[in-house]
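Excluded from the complex is one protein chain; the other protein chains are retained at their positions.
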Amino acid sequence: MSSHTIRLTVNGRSCEGSVEARITLADFLRDGLGLTGTHLGCEHGVCGACTVLVDGHTVRACLMFAAQANGREVTTVEGLAAPSGALNALQQAFHDNHGLQCGFCTPGMLMTLTEFLHDNPDPSEAEVREALTGNLCRCTGYAGIVAAALDAARRLRQEA
Amino acid sequence: MGARQFGARVKRLEDPALLTGAGRFVDDVKLPDALLACFVRSPHAHARIRSIDVAPALALAGVRAVLTVDDLPEPMRSERIPNLMTNPAIKVMRTQHALARGEVCHVGEPVAVVIAESRHIAEDAAALVEVDYDVLPAVADCRDAIKPGAPRAHSDIEDNIAAEVRTEYGDVDAAFAGAPHVYEETLWLHRGGGMAMETRAVAARYDAASDLLTVWSSTQTPHLGRRIIADLTGRHPEQVRVIAPDVGGGFGPKAPFYAEEAVIPAAALRLGRPVKWYEDRREHFLSATQERDQHFQVAIAVDRDGKILGVRGTLLHDTGAFMPWGIIMPYIAAVTIPGPYVVPAYRLACTVAITNKVATTPVRGAGRPQAVFAMERLMDRVARELDLDRAEVRRRNFIRPEQMPYAVGLIFRDGMPLVYHGGDYPRGQAAAIERAAYDGFRQRQAKARAQGRYLGIGIANYVEGTGLGPFEGVTVRVLPNGKVAVATGATNQGQGQRTALSQIVADKIGCRIADIVMTMGDTAAISQGIGAFASRQAVNAGSSALMAGEAVRSKIVALAAFTLGVAEDEIELADGEAIARGGNQPRLSFGELARLAQGMPGVSFTAGQTPGLEHTAYFTAPQASYCNGTHIVEVEVDVETGGVTLVNYTVAHDSGTIINPLIVEGQVQGGVAHGIGNALFEWMKYDENAQPLTTTFADYLLPVATDVPTCVISHIETPNPLNPLGVKGAGEGGTIPAPAAIVGAIEDALAPFGVHFAEAPLTPERIVAALRAAGAYERLG
Partner (left out) sequence: MKPAAFDYHAPCTLEEAVGLLAGLDNAKVLAGGQSLVPMMNFRYVIVDHLVDLAQVEGLRSITVAGGALRIGAMTSQRELEFSPEVAQHCPLLGEALGHIGHRQTRNRGTIGGSLVHADPAAELPAVCAAHDAEIEIASTRGVRAVPFRDFTAGFMATIVGPDEIVIAIRLPLWPAGHVHGFREFARRRGDFAIAGAAVLLDVGPDARVRRAAIALCGIASSPIRLGEAEALLTAGKLDAAAIKSAAAAARTIESLSDIHAGADYRRHLAEVMTRRALADAARRAGISL
């Protein structure tokens, strides 16, 4: 089995690691870098709990090998809040709208919505729901997440 | 009690960590030097184990051990996992061994465990363990299991029947004999799994210096876990600590004690290094408990006005291969059927069948969705046959508020007579009817039909026993640094208990919510505990928090009054300070008072001083607390594809006084989503050899954001007289009537075709098949 040195940027910081070929990006983030915010819910690409951004686009980290991330820019949930710890507009909207219960699917939801709101700053509720279909939640029934997304979209448009 | 926090939409304390990726789920707990485990699981539904050869697996680099049942410590080696719920009706009680001994009875049953330097290596090695199986005939369907000559699910259990329970009151045969109308239904409901987004996980570390075995488990019941792990390892309970850290959803299947929760600690003890196991999703489908099929044959006898004279029938419940949670679900189903209606006579004969599938234990609703489905479909049938509006039939049969407290005539699963202590069922239904614009629906439906669209409306009521005992304790302790430590046996899998309990304590003792430091789900923090299930924590832990807060408040006031030299009724508590009214308002901070209460070595306490400012309270409820509610759902059915869209969903519910409306709404909404899954999507399928067929999220379907509308929720708060807070449980009410309401709505939409549904999940394929059989497609052209 081959071993690969990878160099990538994670949440703005340069990282380096040596990984076996079969180590996924999710495994590398969690075990290699200790960034346990990215969660494993199924390891077959359906639940979306492992969603991260690679070069600004959402990716299921359980379906990508760490070696494929060489040279890439990765953003995880740990990279959303300000250095001071202050929640960003989307995170604050989740907090204000009860957009999470157990919190396990939440990092994936946040990353999906980060890309979505960037591409669609003024979405309808139907468009938000459609965008969320790649992320499963068993706790909330999605209502709080949808409300949070629309609330965040409003705030981000005001800030812009 | 101050009402500042209680009843307010306080934003959750749990959120900031979870939103920033700083949650600590079991697999996030960093245990340096940990080994990783992978279980070898039976690929057969029923087989005898002839031999296990672990040598090829042990030979792989990085493998530290491969354990089978004989490698486990006594008594785990010889004894089975204990059953927690006895019942005299159980003929045959069967639970698992920690690792299979001699015989495996479901696909996925753990047979051996590989411990290695990484999960990758452990999986490589698990594939090399050679188990020689003697495959035996298996039984998959519970209806087949009870037929004479059926294959034995366990080779030593003769007839696959674990229990037969009869639940009855009144003279039901006389009621039927004299009835003008009798209607029969054959109903089937499948529940599937809890399917939390976080699978199970267990980590264990033994510290020889303190002789302490610490176990982290993604469990709803750490105290039960400690009790059992201590027993199974032969250790003193004080030498075992179980911690449920952040848990990514529970919903029931994380309540029972599992074999893996015994084996991983045993491995850590044996190997002298920490051991971690993180279940993968396929394992979860195979070996995490589920609720499965219930088959009802029920009949209702009514008079000419549609008033119920009696209900009788049979229930066949599939309990799977093991019964760690006894026969709770069929029992609950049996006593839930009468619901909010006056049912003068009742009998349900229940048979619990053993099959070669993973054990059945409660999933959100615990038998009630099935019972409500049976009763509500019967009510819809009465309405259809007598040409009455479905809401009207229900209205005619409600137990009226003036009849409260109402003794149903049965014993509930809490061991106490089933007595509804309060609730206004007609009012609940009326509230839902109004919010749902039910009365205008026929017009909307007719208009849609003229356009070739098929809209339908469904209604379902439920009564739910919540807040089950025996207790859940809370300790409140003011610390010398001014913080208020709260410890509880209550656990958190997303229900927001940390926030709700903080609201109660903050109000009671006058501290800031931000100053509360809460420890939940840790057996070291409080000596007695039960855990989360049956929507019990708000009632039990909430009331304990109130009682402990009350006691600590008294101590703070007494000590402050004594120290400041004023009367107790001069003292006010606010924002972590005790302030004397009047004059220049001298004050003492809680921290200062806590230091005073610590005492000085050698110096006597005077009257009014007590050691510490702390108190532990264990509220015990006299019986279950009964919630009720009504769901009304509008659907649109695409008659060509069988596709169902939920147009809107209305809930009126009474779960007593509400601690935090944000949290309760979230529980209702989430519960409804689960119910939508049960009604339309979730089906754990097995083939005739009890091989699981749906073992991924691509095959077992959970509702996604486009499937679940945002519910319109009306809260009715009838304070519960059974506890000092007035609360009831709110965790399962959203799920319980949903399948009944949704299937009823689909049937209503397709009324022009005369199709009738008595099953869930109700899939588009089944809808199309029913329409075809009814000649719908010829008519539609």
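Order of writing sets the labels: A and B. Residues in every chain begin at 1.
One rule holds in what follows: contacts are C-beta pairs under 8 Å (C-beta built on N, C-alpha and C of every residue); 3 or more make two chains touch, one makes a residue touch a chain.
Just so it is clear, the model here is predicted, and its values are computed rather than measured.
Checked against the full complex, the candidates B:Arg281, B:His295, B:Arg368 or B:Arg413 give a single residue touching the omitted chain, namely B:Arg281.
For the chain left out of this panel, the touching residue among A:Val10, A:Leu35 or A:Ala67 is A:Ala67.
Touching residues on subunit B toward the chain that is not drawn are 119-120, 123-124, 127, 280-282, 640-641, 643, 681, 685, 693-694, 696, 698-699, 701, 703-704, 706-707, 763-765, 768-769, 772. Residue-level contact of subunit A with the missing chain is found at 1-2, 4, 20-22, 24, 27, 43-45, 48, 51, 57-60, 62-65, 67-68, 70, 112, 115-116, 130-131, 133-134.
By definition in this document, only the chains that are shown with their structure count from here on.
Work out the mean CA point of subunit A and of subunit B, and you get 29 Å between them. Those residues of subunit B whose C-beta lies close enough to touch subunit A in the complex are 11-12, 14-25, 27-28, 30, 120, 194-199, 246-249, 251, 278, 280-281, 493-496, 662-663, 665-666, 669-674, 696-698, 702, 704-706, 708, 710-711, 734. Touching subunit B in their complex are the following residues of subunit A: 20, 22-23, 30, 34-44, 46-47, 49, 76-78, 80-81, 85, 87, 91, 94-96, 98, 100-107, 110, 128-130, 132-133, 135-147.
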